[in-house]
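One protein chain is absent from this view; the other protein chains keep their places.
When the chains are written out, they are named A and B in that same order, and each has its own residue count from 1.
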């Protein structure tokens, strides 16, 4: 066998492996969508869940998931941005930085149920937040932070040092160089990081069961006062998300249509994640063009 | 004159901003550090309570095979032997990483060496979507597709390590793939040019040069994938069968550390031995993820020395 044939065989194997991975994804998506989509209707998306009758919807769960995601990002993104900037721009190369990095990695590989229980004991019980969106958002921040921090740090490090030097040589301060030159150039990378972590947040169930709770009380979508208990914006109300709903319906659901609800909900969850990916990508390209003046 | 002097001697607005920004980023990292410390402290104190308060010997915890925390054995000792779960967790983790690595490398090479433009355009979203599918959904697909499939092919109940490996393989694939891509991309272009200029085929270049140079990075990717597999709970719990038995093969039901933790925690009372024992399992998970990270750092150091 000469090296040409080996080359062809190896390339062939790589093609097969790639096809297998794409095949797995198509199978997964196909399975979820084919079993789920027939159950998705306007009624399903806009009506409240039922606890024992058939025909329940997922209106509240859908909104809760989105709201929780936004709240989580509001809390975790600034912190991740700051930490990412520190790690990429300021951190000295010593044992302390190594320790911090290890700590962040450990945080990201902890099982989510452990983080959920930690959040439950500390925020729900100790800080008297009760089962609430806020407690859920803080728990999600815990494992969102490592992912986000790392992606911010990596995107910042990908920006070439030439750009930093250019900024500094123009007499800009270090901070101005970071915010004015390095950060804008890193936006697409950071956005990808946000999408990836948002996907994980959106699908998280184990940590939320103990923090945001698994019931969706009746909320009033015309009440815009976040302090009111019936308002949909109130961060102190318990909230069941789509992923938790899937889990709950599958494990303890007594509705006759539990199976179709769970597959319908999975389909909606996947579609939302797809949409999210797509729009974030478009937004990322647009922002990149806007901020770096690339035509 | 004095105004100018004052202006020159005091720090400028930009300097203030600089200090402010620096302080802000230090504040953030301190916050993250505190967060991690508080979780570590919390789990460690809870996890050690089994040994300090309930006086269970650590050795017995690690090598005994009987897990029955609510029941005392004939010597009046609680039966908490975590060995079956430790063994299962390790087998599932190692096997799924082994299966996932060729696929991950294939995808990574395709995206970096074979068809960088087209490959990235198609495969990047694929990887991101695989990350986006919630573990609950993975678990239920595993339960309704993989478990019956294994049962029809190999017999038995279908629950067991094999089912867990199949599900976890898909779940760790994105992690290993994206980290491998990073490390392959980091191999300098002139390595490839040099190899190709010597008349090597693309595969020879990939195999003998690119992969060799990227090995530490790929090892890191695999270990991070293993860390992910080790900590995954909901999906594994649904397909592994949750029987606290020493695994006799890939097809008998067994139980991982995480699956035991998630199923048991709601049914025990804070502060009692069964609950403390579960926290000890969480402590093992924590220590293992520490070990994985130390391994990564070690490999990283070795790898960078070679250059």
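Quick notes on this one:
One rule holds in what follows: a contact is a pair of C-beta atoms (placed from the backbone, for glycine too) under 8 Å apart; a residue touches a chain by one contact, two chains touch by 3 or more.
We adopt the following convention: contacts and distances are computed from a predicted model.
Hidden from the displayed complex is a chain whose UniProt protein name, among "Cytochrome c-type biogenesis protein CcsB", "MetI-like domain", "Tripartite tricarboxylate transporter TctB family protein" or "Phosphate-binding protein", is "Phosphate-binding protein". For the chain left out of this panel, the touching residue among A:18, A:134, A:191 or A:243 is A:134.
The chain that is not drawn here is touched, among residues B:30, B:91 or B:263, by B:263. Screening A:16, A:74 or A:166 for touch with the missing chain picks out A:74.
Of the listed residues A:36, A:84, A:253 or A:284, the one in contact with the hidden chain in the full complex is A:253. Where chain A meets the chain that is not shown, the touching residues are 51-52, 71, 74-75, 77-79, 81, 120, 125, 128-131, 134, 176, 179-180, 183-184, 209-210, 213-215, 217-218, 226-227, 229, 234-238, 248-254, 258, 290-291, 293. Interface residues of chain B facing the missing partner chain: 24, 68-70, 143-144, 147-148, 151, 157-159, 238, 241-245, 253, 255, 263-275.
Everything below uses one rule, namely that only the chains that are shown with their structure count from here on.
Partner chain A is touched in their complex by these residues of chain B: 14-15, 17-18, 20-22, 24-29, 31-33, 35-40, 42-43, 102-103, 105-107, 109-110, 114, 119, 122-123, 125-126, 128-137, 140-141, 145, 170, 173, 177, 182, 200-204, 206-207, 224, 227-228, 230-234, 258, 261-262, 265, 282, 285-286, 289-290, 292-294, 296-297. Contact residues on chain A toward chain B in their complex (touch as defined above): 3-4, 6-7, 10-11, 13-18, 20-22, 24-25, 28-29, 31-32, 78-83, 85-87, 89-91, 98, 100, 102-107, 109-115, 117-118, 121-122, 142, 145, 149, 154, 172-176, 178-179, 192, 195-196, 199-200, 202-206, 243, 246-247, 250, 262, 266, 269-270, 273-274, 277.
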